[in-house]
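Here the complex is missing a single protein chain, while all its other protein chains stay put.
When the chains are written out, they are named A, B and C in that same order, and each has its own residue count from 1.
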Amino acid sequence: MQGVLAAFHELDSAVEAIEDLKKQRLGDITVYTPTPRHEFEHALKHPLSKVRIFTLIFGLCGASFGYWIPVWISDYWPLVVGGKAIVTWVPFTILGFEVMVLIGSLATVFAMFGLAGIPRLTMTVGYDPRFASGHFGVWVVTDPERTDDVVNVLKKHGAEEVRRER
Amino acid sequence: MATTATPLPSGQRPNIPSAAVRFPAVKSYEQVDAEIAGTLGPSLGWFAALGVAILCMLLGATAWTYQIHEGLGAAGYQPPVMWGVYIVTFVFWVGIGHAGTLISAILYLFRAGFRTSIYRVSEAMTVFAVMTAGLFPILHLGRPWKFFYLIPYPNWRLIWPNPKSPLVWDVFAILTYLTVSATFFYVGLIPDIAILRDREKNPMRKSILAMLALGWRNSDREWRHFTRAYLFLAAFATPLVLSVHSVVSFDFAMALSPGWHATIFPPYFVAGAIFSGIGMVFTIIIPLRKVFHLEHYITLNDIDAAAKLCLFTSCVVGLAYLTEFQVAWMSGNRFEIDYFWNRVFGQWAWAAWIMLICNCVIPLSLFSQKLRRNTKWLFFLSLTTNLGMWFERFVIVVPSLSHEFEPWQWGTYHPTFVDYSILIGSFGWFFMWFLLFIKQLPVMAMAEIKEIVLPRLSHRFHAAAGGTEEAGFANPGLTDTTSGGSH
Amino acid sequence: MSQDTTKTGVKRRDFLKVLGASSAVLATTACSEETGKLIPYLVSPDETVPGVSTYYATTCRECAAACGLVAETRDGRAIKLEGNPNHPLNRGALCARGQSGLQALYNPDRFRSPMFRDSAGWHATTWEDGLARLGTALGTAQKGGAVFLNQHESGSFPRFLDSWLAANGMPAHLSVDFEADSAALEANHRTYGVAWPTLNFKDAKLIVSFGADFLEGWGASVPQQLDFADARAKLDGAARFWYIGPRRSLTGLNADEWIACNPGSELSIANALAGKGSIQQAATDSGVDPAQLQRLASELAAAKPALVLSGVSGDEALDVALAVAAINQASGAVGTTIKPATPITAFDGIARPDQVLAAVERMRGGQVGVAFVRGTNPAYALPKAANFADAFKKVALKVSFSSYPDETTEMCDLVIPDLHSLEQWGDAEPVRGTISLQQPAMDPVFSTIKGSTGDVLIALAKKDAANAAKFPAADYRTWLISNFAGGAAGLAAALPTAIVAGTLAPRAAAAAAPAPVAKPSAIASSQGDLFLVTYQSPTMGDGRGANKPWLQELPDPVTKITWSSWVEIHPETAERLGVDRGDIVEVKTANGSVRAPVYPYLGIHKNAIAIPMGQGHAAGTKMALFDPKHHNPGDLQWGYGRYSRDIGVNALDLLPVGVNAAGGIVLTATKASVSKTGDSRLLPSTEGSARQHGREIARAVNAADMNKPEPEEEVLPGDASHAFLPGLRSPVAADAQGELGAPTAADAGTHKGLYDPNDPRGMAKRRWAMTIDLARCTGCSACVTACYAENNIPTVGGYWQNATIWADVRPGFNIERGREMNWIRLERYFEGNPDGKFGQDFETRFVPMLCQHCGNAPCEPVCPVYATYHSPDGLNVQVYNRCVGTRYCSNNCPYKVRYFNWFGYGEQDRKQYAFPEPLNWQLNPDVTVRGKGVMEKCSFCVQRIRESENRAAAEHRDVQADEFTTACAQACPSRAITFGDAADPNWTVAQLAHDRRAYHVFEELNTYTAVVYLKKVNHPATGAAAPAAN
Partner (left out) sequence: MTKRRKWTAIPGLIALAVGAVMLSAYSGASSSQHNSPVQPINFPHTVHVQKLGMNCLYCHNAANKSMDPGLPAVSTCVGCHNMIGPDRTQSDLHGGKPYKSEELAKLYKYADISTPGAGMGPNAKPIPWVRIHKLPEYVHFPHTRHVNAGVTCQTCHGQIQNMDRVYQNASLNMGWCVSCHVNGYSPKEGLEAAGYSPQQAGTPTTASVSPAALASGPRKKARYDCANCHY
């Protein structure tokens, strides 16, 4: 992977640089920001996260599984307790709900991991520790021949530091 | 009779104090990192506190060992009071846990700004409180070494737990709650751990932090999925928090005992849980902001808002108490009527009155704004809240059991040193984890605070905007709605 | 070995000890455990099958009455005592004291070998050495004035003993029974010429008791209870029952009306009723409303025949008894309700207490060279003022044949312990013309004790050339056969029932009564303002029950206090004295003082206090002679065994040595002062609230209202169903309501767990149920002890049965904490007189409360691990090995009949172990011994159900109606409990459940219980305002 990494100290400069880069179609842009800012979202125009689909599907699976366990248990060895029916659907809703939450939320987290690409095993290229603190980073993956253009754009918009990386 | 109305002397539009920018004293992202990460690193006082907590925990562990060896008779159970301090403390800790999830999840969904500074602490409190609470159901068993009978797993006996039992619902609810709140806590921590990782010099610690941060890089892709997932987790945690304490309340409400068998229990327990949890939040954050010098993060406005929540839940709890009496009175059921008469005038009246005064009377002082912003008073109030809520559970558990249907089996209850040691031990266990947490991980969500803090903007921008308003960029994601007044 | 087999018919002990250890089963052990050894019989005994019980009929010796027993033995160990259904006295029932005979047999404090004392103290020795020492000592002793104090028993042994004594130049023995009512015996002799006529309660039109506690120790209590219950169960035209006395005993609590007279005024009342005095005078003397006495007098006049009994123990006891006899004669009782023609001969030959006192004086005078004691314990049971110890010490040679250490034995020089009655041969004549045989149900528990006292005496006689000829028999059994009418063959033929018609040779006439040693009027010498009533505890008797944990643990039927002594004071008096429940008071008389906690009791005269006898055994000096392997907590001491140590006070310490005209010791004619000490303790009582608070647990109906139709109840929609009988026909109430489908759906596989798949009739076949007739129940508590015996229930009151650190080591601590384990308990509720005023009558209702085996059991759904569930035959089952101990079931049980193992009462290695060797030999191998942390409760004797089913299956038949019953029902001396299958109309219980008096406790909770109570029937005075019945 080859590209240019820029560190901005000002939010507006970074946003403008991104908009400029996008306009010039100068490669894939990754933005590093210490905190999620809507300005970047607007500038990058990514689609909505797909996490919700996993949440829904696994939540439904969890709910069915949560209902199924007690029903299966009750029927597997049917013992009468308190003169109640063997399969009591109403209280099993509790278990259905709890298992839905459990599986749904675990699925959400794992989906987030998957979609966001973590756990990430390597982070040697295109990252700077400053981005966790106060700086906004812009990492542009681009062809070697267009590198200079990218550097120029970034510098133009007030990047504090621009680095070529490979 | 005045014929002319008198206008305000200042002639200005009235304003409210919380209308100021959330953290006026926080200027930059680096300041956030420096100040919050700066609270890490052990100090002498911390070691002392941790030592005390560990000693308390060891006391409890010793008492438990002794109890396992001797049998439950070593504790103060006196039939018909078959549940005592342990179940009381179990419900108490589960309740404590609830405020944490409320603050981190429900207030997140409601976009309540005062949440930002206190939610990490609250969430940690939740995880540790549930860890503490989770010990008690095992600890109070007659044969704790057989606790795995409660867990549904395939076995050669071909017999499974009874899914109709509220205690099995408890197992599911508590385990789910523990898992989800721990996950929620951890997921929220990932960006902050990444910050710590990038600040860390010590290679050993750095590699541990790197592992915990899962390679988080603050990229837009990560943030995009992260914020979405966080939202859904919050959406799951919100009904979960309501369900868990409802399930805990089913332990009582599903039973026949007068004083237990009431449909009001789930909402009543949830309100009580949040009330007690906020009490515990106050107990923790008021000293914490002082010791860690975080007054400009956990501002009086935040505390004021939390105190209002406290007042509200106190009123709900008070209403629930009254409703219980009213239901008993109007039921015409002599068991219920006898029991509730006995509750306030019988053998355990003192406990009931501690409960009523601490939970319903003292919190009324929060109608005064002055007291809401008085941390000393709030700290005192948080202690009485904890006490009152512990006694609320005591009043539910012990007097109900001691005064049931069969007059011949009416009894009393005297806890022994074993019960008390385990009670103390639970506090030791909780605070041990809490103390370890506050020196290892940031007590505030740094990344989230940065959302509220104004980002650095270029001079060009200031010039263009005329240096007056940071219009386009001043939309901090989660400031509270009242802060709009300053724009 | 083989000759032993022929000798006793039961030889299987040695190796079975090993088996016994593994039969004492535990619920806690996991699956992978040490499997151990299998030790087979050497020679298989003919009549036993391993794992199947063998039953031996024999005779109970726990009190003088000599009821018939059937001892259940398993693998050579007696594990349960039942009443012998063929016996004329107890007819299959057995009281709590009789049940506890097993704990005498297996008492861990029993002597394990002969013992002798020298200057260095006590030493254990071998059997042969002990006998040799006895022979040597006797050879040199001065025998002329010898005294042999034998615990009274009927049968041949007294005659044998006297013949042995005569052969050795010693006077006849004294047959001592401190529990006997001398005045009644004397009056019977004078009036009817017999010691004890048969009492016929059934035909009496009115029953009046002057302090005669015929349900709890006065006379032969089991047959009296059976007859009394029958009399009262007639419902229509049942006799009213009046009780006259300063204290309302258990018998008094069963009375319809109580005349709370001043102590000592019984004679006045009796005279007035006999027509020898005026009602007015009697009213003045007794402090009773003359109108009440008048009513009694007119009822008595109308009742032909009546049954009037006297059990007064004051100094005018004989006069009262004679006056009562006159009343009986006047009412035509003789021959109808009192039958001298068929006397109870068990009480023949009891020595008068003044004869014993005279013997004591002879000892004091140095006229006694040898004294023997067997079974009886005069050092404890005589008033301290008699100074027995002083006199006894002056005897040169003192030999004890007692099986247990006690106060008297401690002072002896030599102990040759006797065998227990379940280990030896004997006989008794309980009723004229019927001989009840006593055969060993098992080999001696301790092989080191090689013979009964009879065997010892014969062995001694054989050493003496002159005597050997007089005792040709090899041992006492041979002697018995030689004296048995049918000889060896006849005996063998009679043994299966142990009952044989015949009459034993009459006993030698008792020696003439000596002059009384003290003036009859004891009140004169006393001080204080309250009359002191001392009475024999229904459980402890004269103190001999104190070393049996079952009896210590059994709540006193009246006060419900265990492991303790107490002072009963009327609430009014208590208020005047400023004392309350549990406050320790000092009771002082001219003769001494004791300290005991107060129990405010409605049923005591306000001018009197009452203290039960039987506790307060001496702690005794240390005696580290027992085998320390046998789990003996703390230091071993003399005294009366570990279970009686440090418990309560001996009321006899307060009494002067007063003797009434019949030679009986005066128990209730002393005055005492009561002072507050400022100390107080929690009473180890099982009583929560003595009032029902309107909860209708124990219901009653007036006899007159019985036939009135029930008022139509307004049924509101949503109300609990009161139609419980359909619920009784099905094991699960929901099924009765049609929610689980028709029972025949079983084979369709819909609800397969509910049914026996092989039984086409499905689950409706069986619904185990029980009825308890409160009109019959007298509150005697025999069922409680029977349950302890059958179900391996641990006693939890021992002072060592507590935690280790910072624990209260005092007897009854666990019971103070409500941790008693009585699967069936007797609740005793008072009705009426809510303010506790003296003079206002009150009613008592006894309710045996046990697991109700609800069809809709609240305990079941809350158990997280299915440790309790409903079985297809209608049992609410507790699975001990599945239980994790959440105790939720107990919280949710409205009847509070679930009991938790707070400590390892059933675990041998625990300090709190309830069955120290050899008490664990008694454990029923069919019932799991529960470990710590496990819930337990009444199982409806499921082991008996299974046993019957197994037997029926082996015989290819169904279980038949009334084929078996539970332990409580079997023991019940008033036949109040009936058990069976409510779904099968052939069972008695199915019919009783439809009785017009039937009701369920807490019916409104919709639990559909399997226990049906039948309302108590009250017989209020005609015309008097009837107490509200519900």
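The criterion applied here is as follows: a residue touches a chain if its C-beta (ideal position, glycine included) is under 8 Å from a C-beta of that chain, and two chains touch if they have at least 3 such contacts.
Here the structure is a predicted model, which means the values were calculated and not measured.
Undergrad: Among C:P50, C:P171, C:G277 or C:G836, which residue is in contact with the omitted chain in the full complex?
TA: Result: among the candidates, C:P50 touches the missing chain.
Undergrad: Given the contact definition stated above, which residue among C:L42, C:A474, C:A493 or C:A619 touches the chain not shown here?
TA: C:L42
Undergrad: Who touches the missing chain here, C:Y192, C:W823 or C:Y869?
TA: Missing-chain contact among the listed residues: C:Y869.
Undergrad: Return the single residue from C:A389, C:I481 or C:V879 that touches the missing chain.
TA: The missing chain is touched by C:V879.
Undergrad: Pick out the residues on subunit B that sit against the missing chain.
TA: Residues of subunit B in touch with the missing chain: 153-159, 210-211, 215.
Undergrad: For subunit C, which residues reach the chain that was dropped from this view?
TA: Counting only subunit C, the missing chain is touched by 1, 15, 25-27, 29-33, 35-44, 49-52, 753, 756-758, 866, 869, 871-872, 875, 877, 879-882, 926-928, 939, 942-943, 946, 950, 953-954, 956.
Methods note: only the chains that are shown with their structure count from here on.
Undergrad: Tell me which has more C-beta contacts between its two chains, A-B or A-C.
TA: A-B
Undergrad: Rounded to the nearest whole Å, what is the centre-to-centre distance of subunit B and subunit C, using the mean of the C-alpha atoms as each centre?
TA: Distance between chain centres, rounded to whole Å: 58 Å.
Undergrad: Based only on mean CA positions, could you tell me how far subunit A sits from subunit B in angstrom?
TA: About 28 Å, centre to centre.
Undergrad: Counting only residues that touch at least two other chains, what does the list for subunit A look like?
TA: Residues 77, 79, 81-82, 84 of subunit A touch two or more partner chains.
Undergrad: Pull out every residue in subunit B that's touching 2 or more other chains.
TA: In subunit B, residues 159, 161-162, 164, 168 touch at least two other chains, as defined above.
Undergrad: Using the touch definition up top, name the residues of subunit C that touch subunit B in the complex.
TA: These residues of subunit C touch subunit B: 28, 687-689, 691-695, 697, 802-806, 814, 817-819, 825, 827, 829, 849, 858, 861-866, 882-888, 890-892, 894-896, 899-904, 910, 912, 931-935, 1002, 1005.
Undergrad: Which subunit A residues qualify as touching subunit C in the complex?
TA: Those in contact with subunit C are residues 77-86.
Undergrad: If we count contacts the way the header does, which residues on subunit A are in touch with subunit B in the complex?
TA: Answer in residue numbers: 9-13, 30-41, 44, 46, 48-49, 51-52, 55, 59, 66, 69-70, 73-74, 76-77, 79, 81-82, 84, 88, 91-92, 94-95, 97-99, 101-102, 104-106, 108-109, 111-113, 115-123, 127, 129-134, 137, 139, 158.
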